Structure formats: structure tokens, C-alpha cells
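As C-alpha cells, the structure follows; a few thoughts come after it.
Just one protein chain is left out here, and the rest sit where they should.
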Amino acid sequence: MFKRFKGFVNKEFYHIFRDKRSMIILFGMPIVQILLFGFAITNEINNVEVAILDKSADSETEVIINKINASPYFNIESEVQSEKEIGEVFRKGKVKAVLVFEKDFANNLQVLNQANVQVITDATDPNTANTISNYVQSILQHHSEEINLQNEVPYKVEVRSQMFYNPELKSVFNFVPGVMTVILMLVSAMMTSISITREKEQGTMEILLVSPLKPIQVVVGKVFPYIFLSVINAVIILLLGFVVFQVPVEGSLVLLALESVLFIITALSLGVLISTIAATQQAALMISLMGLMLPVILLSGFIFPISSMPVPLQVLSNIIPAKWFIIILKGIMLKGVGIAFLWKETLVLIAMALVFIGISVKKYKIRLE
Amino acid sequence: MKTIKYIVQKEIKQIMRNRGMLPIIFVMPLLQLIILSNAATFEVNNIRISYIDNDQTSISRELISKFEASEYFSVSEMYRSKKDADDALKKGEIDVVLDIPRYFERDLVRNKHNSLAVYLNAIDGAKAGVENVYLNQVVRDFNRKISLEIIQPEDKMLKQMNILSIPSFWYNETLNYKTFMVPGILVLLVTMLSLFLSGMNIVREKEIGTLEQINVTPIKKHQFIIGKLFPFWVLGMIILTVGLIIARLIFNVPIVGNIGLIYLFTAVYLLVILGMGLFISNYTDTQQQAMFIAWFFMVVFILMSGLFTPIESMPDWAQKITLLNPIRYFVEVIRMVMLKGSGLGDILWQFGVMSFFAVVLNALAVWSYRKTN
Partner (left out) sequence: MEKEKVVEVNELTKKFGDFTAVDHISFDVYKGEIFGFLGANGAGKTTAMKMLIGISNPTSGEARVSHFDVHHQAEEVKKNIGYMSQKFSMYDDLTIRENIKFFGGIYGLSRKHIKEKTANLIEELQLQEVADSLVGSLPLGWKQKLAFMVSLLHEPRIVFLDEPTGGVDPITRRQFWELIYAEANKGTTIFVTTHYMDEAEYCDRVSIMVEGKIEALDTPKKLKQSFKTDSMNGVFLKLARNVE
């Protein structure tokens, strides 16, 4: 019996590995993504193009403009001559902010003790706009403090912030667990759902089912190679993160491996579930790609913090397996915690896997009857 | 022309007849637009903060009440020891911990200067950065307040020269994230749907065996490709239309610019995506392969599109790569036209690039369709 099963698994492996193009993508994908996230993609803001409308053009404004230009956040690219032109430069799309210095700036500062800079931002991207506004404000504040050096605030508490788990605030620390989750989720769910529906579509599933293999063995046999592939993927991602970007694994590697396998199994059972619902490969693909891609990217805390979402969505995010795995990964890799801190998340994943498998088995039986 | 009509009719019938697929094509993307647009926000609020108060004086309580008053923070009960706080951070129950030292008040009054340790969960570095900014604002406020309380205000304070920055947020005064995200997510959904459906299409006929039957007919290559492309082009336009209605009615996203311009651009853009899908479809042997490739490009395109993270923050070489990414152009254009009212003159560059891509990719699609091998 076991020999037959082994033969079947070998056949599946053969099917998968023969397809070179898919192999290249399967293993190239995590590499490209990690490199992109590590080197290219960041939600920090720097090198923002800023234009100046300087109505006073005195020594004071010149100093401030130089300071702003010197900061890593901003590049002063151009000057505009009038308020009218601001709309024009924004509509062209390159300039994200315009600083407007009022008339008689230096004079106002000396005589009235106050001078105004209007910070006009293109708030179509509210995040960037808000951040630009904050940065400009802090540069101006800093400058004010310098020119007021003699009269400091008399009592002062200074904040010494300690950035836990990611002292250099590298965004790659946040993204590696996320990328790993998204890839494992989509590869596992998509590949299994397609490969099972494919057999259904081509009628070969019936042949397998009348063979002496038990249905459960057929499914496990189909799923097994993907566990293997997903594990390889996980290893590639972790190695790259560690070697290229120094993303650590503070906690136990064994626990990490076990949790990863658990998550892969959860994702695979979701794939099996999809394949019991979908009649054609096309439907399976659309469900696993269209249906899973955006929710997994957006609701898992991969890019957008869950705590920023409205409450109903925070509740909804609980049914996304990826959310729980990301928490587990960050816990083990960056916080270095053990199962004592993660048993809840682990149980959720186990429960999800059981539910997926349970529904699949039930659906499957109904169909056979 | 007539031949093309027959293919188009056939494709439309097949799409409409597939009961299992219809909800996936029409309902799922729009549902996602409605739900997920709410999720995509970097706004940081409700920062969960807690504290260890080793001092327990009026000054330390004053500091905590400052945080309680801030709209950004929600303060939870205090921890007895650093270890408890540490565990809470590790469990993820809390984002920030203030560690108020013993003799906080005494030292502050005596030395006029004191420091306060703050621990932040910095895994999401950007979020931690913002939290840190808010934190410092609260503490700066606190400094001013105690200075006023402890020593009476002198003229000194008033004499400070002050440069005031007056923020002004154009096109989106309330910094509403949805205004920004809804058009972008709509672009994604239209793109995904078109790419996946067209990517599966020809290869599906290959798998079923009907493609061979088509190949022994005298049909011309371009007729076949155009016939395949057209129904999905219409489909994309329909999804865009419904999406725009949802954006307007449910999310109240303004449409400042000319809506005709959006359609004009989408018309060309869809040709790019569909051409690419058909090219993938021709180049592969199974639907599985085709989708794998489509998925790969889709993920890279999404991440490099400037939709979720700003393109300007990328290094130069990465910014150059985004020039090859069609989604980047569409995201840019739909935001410019809808939110800022940019005109044809402003998007001429994007329009030119898309037209060029459309010609190249569709030529590739026709070329890669082999009736003979």
C-alpha cells in the first residue's frame, strides 16, 4: 500500500518539476520579491520634490530654504512665481509640496516675533502629504530653537526612545515576514486548487479514485509535493533576509520550522477546499488569485497596520490565516519569543486547518453520493 | 471583420454561460473594492500606550494625563515592573511603554532637566517613526506646561521668535485615505481581472483541444487575437464603470477632471494588459503555468506601482524599473485626473507610453500565436 502511495507521490513530483518555467517562477518569485522589498520598496519618505514661492527673498528665507534643501527628505527643484502656478505644478504630478514664504518675512520675524510659511501639499496621497507637513514643521521648529538659543524652555523632559526589535527602523524587517506569508499562502492555495481541479477537468481524478488508493491518499499525495516546495521557498526567503538584509531569527529555528509547516498545511487545506468548490481550473484560479491576493496583502497587516483599520475590518482580519502567521513570524524572528507567547495564534491556525479539511471532506462525500 | 464578430459572440456567450464564474468576475472585485479600500491606510491613531510609574508623583501623573488627553493615544493600565511591560510588548498587546524613573519629579525640579525612557515596538519602522513624532509632541507640550506651572511666566517666554508653518492640504483637505486608495484599488482590480482572464483564455482552448480545431481553419492571426481581446476589453470597461460609480456614491471620491479622459486612457491601458495576457497565454501550455506567470508579474507590478508605497522614495534604479510597469501609469493618471483635474496635456507622457506598450504587446500577442509549429 505504502509503495503504491509513494509511486503516486513520485508521479506528482515528476509532473511539477518537469515544468521548467513554473519552477523558475516558483523559486525566482521569492528572490525577486525579497530583493525588491529590501532595496526598492519603502514606506519611508525621502527625496520629495518641493517647489518654493518666495515672496520676500531675504536673507532669512534663504537660510531656511538652504536648510530644507539640505535635508534628506526634500529636493528643491523649482521656483514658482505666483499662487496661480501652484495648481499647474501639482497637476503635472512631480512636485508634491510648495512652500510659500510671506512678504517681509525677515522683518516680520524681527519686529512681530512671528513669520509665516505656508506649506501647501498635494494631499492626493494623504500619507505623504501629512509626513511632508510634519517634516517641514520640525525643520522650522528646529530653526526657531536655534535662533532663540538664549531663551530655552526652562524645564525640559527629554524623550529617549528605544526602538525595540528593529533598532534601525528598517522596513525590510517588517516586510520579510509579510512576503514570506503572502508567497506561501498564494503558492500553496493556488497550486493545490489548480492541480486538483485539473485532474477533475481532465477526468483523470475518476481514474485515481477508482484505483486502490484511498481518496484521502490521493489528496495527500497531490498536496505533498507542494509542502516540500513551500518549505524550500520558506528557507530561501529566510536565508536571503538574513544574508542580504541581516533580518535575524532571534527565536527557536525548530519552532519557526514547525509553525511554517503548520501554516503551509493550513494554506494547502484552503486550496483543497477551493478545489472542492470550483468546477473548473478557471474558477479555481480566479478564486485563489482574485479572491485571495488582495485580502491577503491588505488585511493581514503585511503593508498596512491592522490597528489603523476601522473596527469592522479589524474583526474581519481575524479570518485571514495570513494575519496570524505574520504575528507568529514576527514574534519568533524579531521578538525572539517562544510558544508561551504564541500558543493562541498557533491554535487559531490549527483550528482553521481543521475547519478547511472538515468542510472539504464533507463536500467531497456529498459529491460522491 | 465578420470573422472577428463570430469569435466575439462566441466568447461572450461562453463568459455569460459560465454560472460559476459570473459572480467571481462581477461581484468579487466590486465587493473587494468596497471592503478593502477601508483597510488601506497608514494613518496612525489609537496607539496603545502603557507605562511603568516608579515615581507616582503629581508630575508623573500629569505626564500620563497628557497622553490620555491626546487623540492619538489610548492609555491602558500601568504595569508593575519592566518585565510585565516587556511581556506585553512581546505579546503585541501594547505598542509603546513609558518608563517613568524613580525620583522623576525630584530630579526634574532639581536639575531642570530629566529624561524619560520610552520603548516602542519598531517592527513596522514607519509606524514606529510616526508614533515617535506624536510622542515627542506630547512631551514638548508637557514641558511647556510644567515650565509655566513651576516658574511663573516671564516676558522671556513671549519674546521667542517663532516661525509658524501653516499646513494646507490641497485636493484632500481632510487627508481622507479612501480618496487616495479607492481609485488605486479600482485600477488593481480592473487589471487583475483582465490579465487573469485573458491569460487563461487561449491556453484553456489549448488544453481542451479546441484550439487545434481553430488552427486548421483559414482564420487570420490578427482576427483571432482581436476577437479574443474585445470581449475582455468590454468587460474591463464595465468593471471600471461600476467601480467609478461605487467610488463616487459610496466613498464620495471626487471626480474633478474629465471622466472621458479616464475612459480614453483605460481604453488604451486595457489593450496593454490584454495583449500581455494573450501573449502569456500563447507562450504557455497549461492554465496553471499561465496563471503562475501572470501572478508573478501582477505581484511585482502591484508592489512597484506606487499604489501602496510612494515611488519617489525608491532608489533611482528602482524608479527606472517602474517605468516599465503599466499599473504605475494608470494609478498615476487616475489619481491625477480624478483628484486633481489634470487635463490631456498633463498626462500626455503617460498616454504616449501606454500607446507604445499597447502596440508592442499586441504585436507580440499576434506574433506569438502560432497556428503552425
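Observations, loosely collected:
When the chains are written out, they are named A and B in that same order, and each has its own residue count from 1.
Everything that follows uses one rule, which is that contacts are C-beta pairs under 8 Å (C-beta built on N, C-alpha and C of every residue); 3 or more make two chains touch, one makes a residue touch a chain.
Note that the coordinates shown come from a computational prediction; the quantities given were computed from them, not determined experimentally.
Displayed chains that the missing chain touches over the full complex: B (touch as defined at the top).
Considering the whole complex, the residue from B:208, B:238, B:324 or B:348 that touches the absent chain is B:208.
Residues of subunit B in contact with the chain left out of this view: 2-3, 5-7, 9-10, 13-14, 17-18, 208-210, 212-220, 371-373.
Assume only the chains that are shown with their structure count from here on.
Chain centres here are Cα averages; for subunit A and subunit B they lie 11 Å apart.
Those residues of subunit A that touch subunit B in the complex are listed here as 19, 21-22, 25-26, 28-29, 32-33, 36-37, 39-49, 64, 86, 90-93, 96, 109-110, 113-131, 133-134, 136-138, 140-141, 143-144, 147-148, 151, 153-171, 173-174, 182, 186, 190-191, 194-195, 198, 278-283, 285-287, 289-291, 293-295, 297-299, 303-305, 307-310, 313, 316-317, 327, 330-331, 334-335, 337, 341. Taken together, the subunit B residues at the contact with subunit A in this complex read 18, 20-21, 24-25, 28-29, 32, 35-36, 38-48, 63, 87, 89-92, 95, 108-109, 112-130, 132-133, 135-136, 139, 142-144, 146-147, 150-151, 156-173, 175-177, 179-180, 185, 188-189, 192-193, 196-197, 200, 204, 284, 286-289, 291-296, 298-300, 302-304, 308-310, 312-315, 317-318, 321, 332, 335-336, 339-343, 346.
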